[in-house]
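The structure's right below; bear with me while I get my questions together.
One protein chain is absent from this view; the other protein chains keep their places.
== chain A ==
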């Protein structure tokens, strides 16, 4: 039904979203863009915004902490995104087996991902404690002397990556639903052709769940670059800035030292980085993501 009354009704129904887009997204984006070319001390009010051209961006490219936060975030993203995908797929494969009690296992594996990040952080601060934390006590059984995890600049970032594995539950669920969409006949056909388990995984499972991998990769990249709460609560960027995530640095610039212009410039650089990585994944997807019904592969 497309007539002018129906058109008007359509507009009315999406009006809240459209207003939200203007007030909470497009307007602020424009404002943020202006701020990124300005210097501004928030205490003196909007009137005192001073336009400085590219100064913020120039300063950022001479800022050691900027490079440090970029390094931390890239290491985290490059290690954790693929690692979490691999772990999630492997666990999802196990959970996809049809055995009694599987529902119970699924619940357990999923549970950590619903626990608030602050609570998870508190829990792991204790787990990582070098003297009485459960991790180093467990390592001691094997005669390994665990490091001071969060207090040691060589281990702090690694500790946060390890902690993340514990919470991959919702990625697992998404893979599980992807796996359940793979037709059983494909496995049987491959088995008849003499394909072993690994071969079946590589040439049936992986292509068939590639849209799910694609989705999770993009979500993982976006999430990885915005990592904040755990780093803020557990290490606050330390020791020696070894966990100074980009988003944490941005927060410090904006809400600790109130350099709103500088922080806005940082946020646009973050946006550009996320955009570039997302585009790379999207562009490359035509080479490795298969959709059902696409018969012109090979």
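The rule is simple: a residue touches a chain if its C-beta (ideal position, glycine included) is under 8 Å from a C-beta of that chain, and two chains touch if they have at least 3 such contacts; residues count from 1.
Rule of thumb we're sticking to: contacts and distances are computed from a predicted model.
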Per UniProt, the name of the complex member that is left out, chosen from "Sugar ABC transporter permease", "Cytochrome c-type protein NrfH", "Protein-export membrane protein SecF" or "Biotin-dependent carboxyltransferase family protein": "Sugar ABC transporter permease"
Per the touch definition above, residue among A:74, A:201 or A:228 touching the missing chain: A:228
Which residue of A:35, A:81 or A:156 touches the chain not shown here: A:35
Touching residue (missing chain; options A:11, A:51, A:67 or A:288): A:11
Of A:54, A:86 or A:126, the one touching the omitted chain in the full complex: A:126
Touch residues of chain A, complete complex, unshown partner: 1-2, 6-7, 9-14, 16-21, 23-25, 27-29, 31-32, 35, 42, 46, 91, 94-95, 97-99, 105-112, 114-119, 121-127, 131-132, 134, 137, 166, 170, 173-174, 176-178, 184, 187-188, 191, 211-212, 214-216, 222, 225-226, 228-229, 232-233, 247, 250-251, 254-255, 260, 263-264, 267-268, 270-271, 274-275, 278, 291-292
